[in-house]
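One structure is given here, and the rest of the page talks about it.
Note that one protein chain is taken out, while the other chains of the complex remain in position.
Right after this comes chain A.
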Amino acid sequence: MTRHDERTGGAKSAVTVRGLVKHYGETRALDGIDLDVAEGTVRGVLGPNGAGKTTLVRILSTLLAPTAGHATVAGYDVVRQPRQLRRVIGLTGQYASVDEKLSGWENLYLIGRLLDLPRKEARRRSDELLERFSLTEAARRPAGAYSGGMRRRLDLAASMIGRPEVLFLDEPTTGLDPRTRNEVWDEVKRLVGEGVTVLLTTQYMEEAEQLASELTVVDRGKVIAGGGIEELKARVGGRTLRIRPADPLQLRPLAAALDELGITGLAGTTVDAERGSVLVPVLSDEQLTVVVGAVTARGITLNSLTTELPSLDEVFLSLTGHRAGVPQDALSADTSEEVVAV
């Protein structure tokens, strides 16, 4: 993933949402959403439970009519051109939408036929996609007997039969164990590599970080913030240096020395004894250089020196004033690290 903060300005917009509103009685599930997804990019829509993510996806995939506002997908209006729109989208819902009583192969063949593929082509495409999503061995078994990860993969395969231009992934890994989640991520990354535009909703910071290049943070039916992931993180402030001395006994002296520099920002220097490292928040490249210089001056041998971006959970907290809907589980324990020096 080498994409950077591209604004939709130059590129063609695959999804355009303007002032989208959806009311259920008194409840405002969507309260005026604006959104653009440039062709060939992955837009993450991040928010806690009840933020309106699923409602947004359901409107964009024509399952739900908006109360007000309008939206186009691949140039087709969601309200006025639903049939044309359905031909160019793929949808993978929060719950794997495969027919449990049919075999994997029959599931794909059925979708192929419903998408007007000739029998022979539908057969070929089903075989091809099962192969590609590593389901060939399970092709003839009923999908109900599949594991969670296999089902999601089958679900993704079903979304891909019509070679969609825009793929909607509504919380594609909710409820999956970490290993299975990684499998699904890998598949999504491959699809993106082929140029499919993806709109992904998620509650998981790590998932957005892994898959999306652009992010829209939603809360209570409104867009809280939007932009490139790195840009959003930068807005929340700085980076954190993780310094790991070769000798654990040097941990405390090192922390004390860095404290003396008096440059550390908000959080101050902290010691992460468990991972044998000192954490130093820095606000600029200059500060980073000063810290590295101070360490060198003291002749402390380092095992590793990495910079970490603030987690998206922190991003969410500082943007909305409250934590994201789900409790911190195993998912956000590790944030991606950008190695500066070893």
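Here is the rule we go by: a residue touches a chain if its C-beta (ideal position, glycine included) is under 8 Å from a C-beta of that chain, and two chains touch if they have at least 3 such contacts; residues count from 1.
Basically, contacts and distances are computed from a predicted model.
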Per UniProt, the name of the complex member that is left out, chosen from "Amino acid ABC transporter ATP-binding protein", "Ubiquinol-cytochrome c reductase iron-sulfur subunit", "K+/H+ antiporter subunit F" or "Transport permease protein": "Transport permease protein"
Residue among A:20, A:37, A:56 or A:98 touching the omitted chain: A:98
Residue in contact with the excluded chain [from A:87, A:123, A:189 or A:222]: A:87
Hidden-chain contact residue, picked from the options A:74, A:199 or A:243: A:74
Candidate in contact with the missing chain, chosen from A:21, A:64 or A:290: A:64
Interface residues of chain A (partner: the chain not displayed): 16, 39, 58, 61-65, 72, 74-77, 80-84, 86-89, 91, 93-102, 106, 110-111, 113-116, 142, 158, 163, 165, 195
